[in-house]
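Before I ask anything, here is the structure I am working with.
Heads up, this is only part of the complex; the chains shown haven't been moved.
Chains: A and B, in written order; residue numbering restarts at 1 for each.
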Amino acid sequence: MPQLSPEDLFRNGIRVDGRRWNELRPIRMEVGVLDKADGSAYVEHGKNKILVAVYGPREAHPKHIALPDRATIKCRYHMAPFSVEERKSPAPSRREIEISKVIREALEPAILSEYYPRTSIDIFIEVLQSDGGSRCAGINGASLALADAGIPMRDLVAACAVGKIAGHLALDLSDVEDKLGEADMPVAYMPTYNSVTLLQMDGVFTHDEFAAGLELAVENCKKIYQMQKEALRRQYLEIGSEGIEANR
Amino acid sequence: MSATPQIPPISQIEGKTIIDLIASGKRLDGRGLLDHRGFDIKAGIIEKANGSAHVSLGKTKVLVGVKVEIGEPFSDVPDQGVLTVNAELVPMAYPLFEPGPPDENSIELARVVDRGIRESKMVDLKKLCIIPNEKVFVVFVDIYVLDHDGNLIDASAAAAAAALLSARINKFEVKDGEVSLLPETMPLPISNIPVTMTFAKIGGPIVLDPSLEEEQVMSSRLTVTIDKEGRLCALQKGGMGYMTVEDVKECVRLAMEKAPRIRGLILEAVGYGKD
């Protein structure tokens, strides 16, 4: 494979896949795609292909994880062995364990878990193909799967990342951009609360880059939020949709 | 250590309905006793894998990805590539599946699929040798069960076959003991296509392709793999009951009869031969 340099990623304002600095990759969302799960969603985000299932509220297992005043939220972010360039061992990596935690913490604020004490709400995110930004795409799918499972929520959580390539701010890095780029900052956001529920960053940002990047991320989370609502609307068109729509 | 499983909740009434229906030659979903549910096979859907296929068998959904890497041969067969089959019953697929290392069910699933591929000599492992004793292609077949509505074995075996048929690997050159991969690709060396069919004994009769509800009331199952010459290349009895000797013979006969149709579906899905 010919070696790319960071500069190759951003020529005349155009990125390797033809996007501009502030463009999202194509996103496709589908709700209710699995039979056994209580709720499910499938998200394609660029080349990311992500399936999310939600079970619950159901009996907490093992019992000692049950909480007296709220549902226990369980979350697993997991990559299929064939989802990445080099085959990944099926055992959970440290990266997957950390991401499972931050995704859980990104979704907790949105779930009205106090409605279901002593139960468990289980979120399974399977990355079937990964191409940079899979944690954000997983959060977007998980919000949809939670809604599909009928879990009452304060808001949908929408997520996307902002990075830096060859000194330029760039929205929604793909894998090759992330590897050669100088920074990556995934953001999860609840529009109704103007609040951040996930925020990570590695690389180097000046104060101004950070501030501009955060604005860009928030703006695009809002776009994704509209796509999420659209996906739910398509799924529930005939039924009429109150719960989740109350948040508009 | 293996233990009698906790049979998941199916009401006694529902169980009796299924058994009574089958005794009268019918099934809950309207199929004949020896019919498959609808088989939908899509190959090539994971671009980052060398090969892949998604199979729906009724509401059961399985995704198989094939990755091919360069590694070392086993010391007892230094001139052959390596094939390894792994299965994950991810918790997404069924309320009782749990995360963690493979349990006996996923190990059995992987090993039965492996035996069909290996014993039929589907992949010509000799042709996957690069430098004897040193470098060979290692073929990872990863079975990912996404939605479990019964008969995971047949869905997985079909998906594995389709994924292998659809796989492409880089051509390579060896110069002075160094391997270099070329940009052009080629298919895997395929020399057979096994077809796997699972029968369940429910009350007296035998049914093909049991659904999840049927698996919950079956006394035993028999999985039969048939190669393209119509020969038997793997068997696996499962479940807590028995089959009569006559049952076994009948299942093998039926599998031999029905294998060509399924093989046709797989070949059609991958467009094999157009290459």
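Everything below uses one rule, namely that a contact is a pair of C-beta atoms (placed from the backbone, for glycine too) under 8 Å apart; a residue touches a chain by one contact, two chains touch by 3 or more.
Here the structure is a predicted model, which means the values were calculated and not measured.
Asks: Which formula, in the displayed labels, matches the entire complex?
Replies: A x3, B x3
The rule we apply is simple: only the chains that are shown with their structure count from here on.
Asks: Take the average of all CA coordinates in chain A, do the same for chain B, and state the distance between these two points in whole angstrom.
Replies: It comes to 32 Å between the two C-alpha centres.
Asks: Applying the document's contact rule, which stretches of chain A touch chain B when the two form their complex?
Replies: Interface residues on chain A, with respect to chain B: 34-37, 40, 47, 49, 51-53, 55, 58, 76, 78, 80-87, 90-92, 122, 124, 126, 128-131.
Asks: Spell out the residues on chain B that touch chain A in their complex, using ranges where they run on.
Replies: 45-49, 52, 59, 61, 63, 65-67, 69, 86, 88, 90-95, 99, 101-102, 140, 142, 144, 146-149
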